[in-house]
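Part of the complex only, each chain left as placed.
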């Protein structure tokens, strides 16, 4: 059955497998000190327009969020996130396991509003009892968000400005960063991300790698002994080369951007197909994830023919579902999806 | 200046001081194994109508919440609380410091609704991705709530029923329990609390003691090695006798209830005075804390003459404030407060 269930259903881009094969029997030092890690870092620095950036490779998204957030917060601090933020909802309490509260503020199609953030921070500092509360110690955003939406450059700038006023870092979860950067509707480039954020990660797991996320500290601000912090949290890969080779490949000749672009094209194709067929969208997503509201009986019919994922209940009769394209999505599968929709009688 | 700022502004009831003095030079074993602790436990068991209850004395409210909650939760579980719950808002992240998320659900005048709790639990268990989320492992309520409101017996029964369906404990934070039990508007007795809750604490700090909270496990369900758990969290008092003597005194001849009743009478006097003078209430509190909405200029005038505490901003021109009565509030001070209000031109 064709599947649009998620963007990590396949292994990795073939060039990565090829490079892993080529380098497989080289004897390399461990824990990320090999030459492929170094080369990958150089290429990422270049792509970020940020020669001084410090970079650390980790294995997965939840792990990355946990390690980064706990490395930046004092123990009496928490991380501010939109209520829909991955760290607040879908990481099994990894942030709290590290001792920190997620301070949830309202979300708007998955995004945080800079004005609301400022109010939240203001209220905290004006509260005379704030020493009895959790200090807001950093801000977490995802880009694209969990709803596929994107911040504009202006919005990023505003968030960065608020963080600057309160002297707390802005952290961007880029699990799907490539898909955000290659959206036709964005004005945000990778150097913009590096400019406005204090730390962010470039997601590999969902964008062509077997696994791996590249954490970037663009401002000479990697916490001391970050390797020890990662090790302590079980996040230090012995054969760091695996991450090095993968990111080195992804950032050679723009592969990361090229395969992200492909995913976006496939998503646009789906989106247009859904629109043409009168489907109702949960919201307007400019990236690789498309969210539809289906009537429940229609959903049941459809799920026998194609795989997608449940998103959330809308009301007694309707459900929001997600169709995800990825670097690996084939045009013919999107076309087959459209045929399936037609055969179902459409929306 | 007369003060209604909080219910822990004074030391303790004089009978407690007297008993501390009388027993002061007795040589007693430490860590709660003395005869006064044992006697206090017996009296609390009797007052709870619960001969098998296990009881442990701790020093303060945040400490008690942290120790109890972490002792009952598995590491992948969190505690469900109304968003206004003390554990969610005013304990500096003590629950998260212990590794657990506070799962906030809506509050209604500080209370949690059993139907909304059931929906929340249902949604969690129906979500096919729930293994990636924080498991709701127990329910926290406060009684009186942070807003002075009270659950009815029926409401406690409903909450207990939902907890029973999902096999998770119901925990009641009784920092001000005496003031709840002695409200003329409640139908909830201490044996009711012991019947419906799986664990609760009887607050001493705010009800006549120097410090101290009595944690009650009414159902033979104290976690094994609770003393070690308390010790590990720095919560085990060397001279446990201090807590034993205090609770023994409070539960001799109904002192705890008597002084709570006094506080309620003083609060009712204030409430009637406010009502008579046309003051606007934030909500209707049947206990020792009364919440008014003041016009800001009036508030500024008033705070030069009497002490009360800021509660929350209502709008640009109005502020909610709290006046608290306690076991130590003197009738003449309430009368003086009324004179002050009159002199201010009232509401």
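Just so it is clear, A and B label the chains in written order, and each chain counts residues from 1 on its own.
The working rule: contacts are C-beta pairs under 8 Å (C-beta built on N, C-alpha and C of every residue); 3 or more make two chains touch, one makes a residue touch a chain.
None of the values given here were measured: they were computed from a predicted structure.
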{"item": "Total copies in the full complex, given that 2 are placed here", "value": "4"}
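Assume only the chains that are shown with their structure count from here on.
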{"item": "Intercentroid distance (Cα basis), subunit B paired with subunit A, Å", "value": "42"}
{"item": "Interfacial residue positions of subunit B with respect to subunit A in the complex", "value": "75-76, 78, 89-93, 96-97, 99-102, 104, 123, 128-129, 131-134, 310"}
